[in-house]
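All protein chains but one are shown at their positions in the complex.
Just so it is clear, A and B label the chains in written order, and each chain counts residues from 1 on its own.
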Amino acid sequence: MGRALTEGRRVGGRYLAGRLLQSGLLLLCVSAVSYGIMNMAPGGPLAVYLHNPQVTPTQVELLRHQLGLDLPWYVRYVAWLGGLLRGQWGYSYYTGQPVLAMIGERLPATLALMGASFLIAVGVAFPVGLYAATHRYQWTDHLVSLGSFFVWAMPTFWLGIVLQLVLAVQLRLLPVAGMHDIGDTSLADLLRHLALPALVLGLGSMASWSRYVRASVLEVLGEDYVRTALAKGMGWRRVLARHVLRNAFLPVVTLMGLELPALFSGAVITESIFGWPGMGRLFLAALNNRDYPLQMAGLMISAALLITSNVATDLVYAALDPRIRYG
Amino acid sequence: MALVSLGVLGVVAGAALFAPLLTPYNPATLDLDHSLAGPSLSHPLGTDDLGRDELARLLYGGRISLLVGFAAMIVGGIIGVVLGSVAGYFGGWADAAIMRLVDLILSFPAIFLLLVLLNWTSGVRTSVLLLIAYLGLFGWTGLARIVRAEYLSLRSREFVEGARAIGARTRRILFRHILPNALGPVLVQLAFAVGGAILAEAALDFLGFGLPPDIPTWGNLMTRAEDYIVTAPLLVVAPGIVVTLTVVSVFFVGDALRDALDVRTPYWGPR
Partner (left out) sequence: MPLEKGWTGRGPLRLWISGSRVDFRRRVLLLILGGLLLGPWGSVGAAPPRGTFVTALGDTPDNLNPYLHSLLASSAVYRYTFDSLSRVDFQGRWEPALATSSTVSKDGRAWTFTLRRGVRWSDGAPFTSADVKYTWQLATNPGVHVTYATGFDRISSIDTPTPGQVVYHLREPYAPFKEQVAGAPIVPRHLLGHLAPEQINHSAFNRRPVGTGPFRVVDFVPDDHVTLLPNPYYWGERPRLRRLVVRIVPDEDARVNLLRAGELSLLPSVPPSRLEEIRRLRGVVALRYLAPVYALVQLDEYQFLRDVRVRQALDFATPKASIIRNVMKGQAEPAASDMVPTGPWANRRLHPRPYDPAQARRILRDAGFAPGPGGYLFKDGRRLDIPLWTVSSHLQDVRIMQVIAQAWREIGVYTETHAVSPAALFGQDGPQWNGKDAALIFSWGQGVFPENKINWHSAYIPKDASSPGENAERYANPEMDRLLEAADRTVDEAKRHLIYDRIQELEWRDVPVIFLFWYVNTDAVASSVRGYAVTTFGTTAPETWDVP
């Protein structure tokens, strides 16, 4: 970081401003493209009524008119955009609730689940990857590789159901599903219910992250300064702590940055298996039912998060690696 | 270890290629009265939900899965490396344009794009080529980001300055000098890309963009057996193990390749 001061600012204010402008334009672009594509896709919010024994033709026509679906999509898009900028994000076609309220309801549960799984993944991936790197090519490394890839290759639904059966049904260590027992609002109860789904999710991520950590650590272990430090008589522990860990961070930071938007969008399969009321299920339902207002709201928020996390990742990257300059 | 992996890959690929020699069963022949049978002498891996021999489906499934997996990896890999290296090395406008494109693609649900694409190809049945196209086109973004990150950090290194000083052409610098050094995370990503493509094909199949249902692939073997996780676990586990072996082997072979190509990175770690 000392070099940064002598070389002048590496990440200028102009760069930041440029990125912010790009982000805004990008969001606008995303919203327009998504709205268009959504409306071009076959099916529609009324599809669920068309194939139903109890519906009447006049009712469907009336619904179509009430929801404004008889207007061309660009007209609806402009209306929606106008509402968005004024803070009115619309109502769900199905529940009639304000979409922001529906999202807000599920936010705490989603953050809890994704946050916990993130922690588990990070907490396990780093030690595992480090271990594998420093025991390169020994049988333990291969075992770790095999295990990691297996966990990664097996579908989430398999991992989830098997763990649920073993840990919850047969061993009765943890609850089967849901966020809390009926009537129990304690933290201990929440943690008990959080354990399984977070574990399932975390294991899946952990597998691939530990591979990246391993690769990254191996790269660093080949650097000159490591050799220099060792030649100077620094012990392994200090070398690892001082140099290796910090520099191995870099590519892994990119990876973590990629995962940040998932904190919001949740994980559908895990939520479905464990009955966790998260965003993943909400947006899957919105997608299937073509609940446009809800879908667009979710899309805008996750796109904004994605774009923001990319900008943040780039900035952190520049901060960590003195060799990176932008512009 | 690399040799072992190469061997494993060879066995897997060979088994898939020579499937008709290895099994008397046709993977599409139904035998309803003997569905969901456990492993036996006549059916080493049992039968699936419609009585088809599981081993035969696994072997024939390998043909499509391996083809799709590697092809999609190559397509996605080329796009990702090229775009990522350009973005990372040149910076400025190129970087901004490419990265914003990545953001755009990642921002909206791919399912809609797929539905619309399917419309435009007006109900053309999903063929293997179309599958490879879908998977490659959607899979390059992660690789591009990682490649960009590597190039960003490597472009100001001395050896790059050196290459520029002696007048090497840009393309040469990008691919002959920098790329071997960036290979570490790239190879990891590529190994995952193979497996990822195989699994993504399963997801596409579940959503309705897959191959016709009697054609087996490892991915759709796993999804179609979802109902039977508890009652006939082998149906899901067997393809999963095969996919794992493939991905692990690709990874190790890639690792060895990197070592072979790589003059610069020694290993100062504990032996």
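Before moving on, here are some points about what is shown:
Everything that follows uses one rule, which is that a residue touches a chain if its C-beta (ideal position, glycine included) is under 8 Å from a C-beta of that chain, and two chains touch if they have at least 3 such contacts.
Note that the structure is a prediction, hence the values are computed from the model and not measured.
Considering the full assembly, A:Ala195 is the residue among A:Leu81, A:Ala195 or A:Leu305 that touches the omitted chain.
The chain that is not drawn here is touched, among residues A:Ala32, A:Val60 or A:Leu81, by A:Val60.
Of the listed residues A:Pro42, A:Gly82 or A:Gly115, the one in contact with the hidden chain in the full complex is A:Pro42.
By the touch definition given at the top, subunit B reaches the unshown chain through residues 30, 32-33, 35, 49-51, 115, 118-119, 122-123, 125, 205-210, 212-214, 224, 226-231, 268, 270-271. One chain is missing from the display, and on subunit A it is touched by residues 41-44, 46-60, 62-63, 66-67, 91, 93-98, 102, 105-106, 124, 127-128, 130-131, 134-135, 138, 140, 143-144, 157, 160-161, 164-165, 167-169, 172-179, 181-182, 188, 191-192, 195, 199, 230-231, 236-237, 240-241, 271-275, 277-278, 281-282, 285, 289.
Going forward, only the chains that are shown with their structure count from here on.
The touching residues of subunit A, counted against subunit B in their complex, run 18, 22, 26, 29-30, 33-34, 37-38, 40-43, 133-137, 142, 145-146, 149-150, 152-155, 157-158, 161-162, 165, 208, 211-212, 215-216, 218-219, 221-223, 226-227, 230, 236, 250-251, 254-255, 258, 287, 299, 302-303, 306-307, 310, 317, 321, 323-327. Interface residues of subunit B, counted against subunit A in their complex, comprise 1, 91-92, 96, 99-100, 103-104, 106-109, 111-113, 115-116, 119, 142, 145-146, 149-150, 152-153, 156-157, 184-185, 187-188, 192, 195, 199, 202, 222-223, 226, 229-230, 236-237, 240-241, 243-244, 247-248, 251-252, 264-270.
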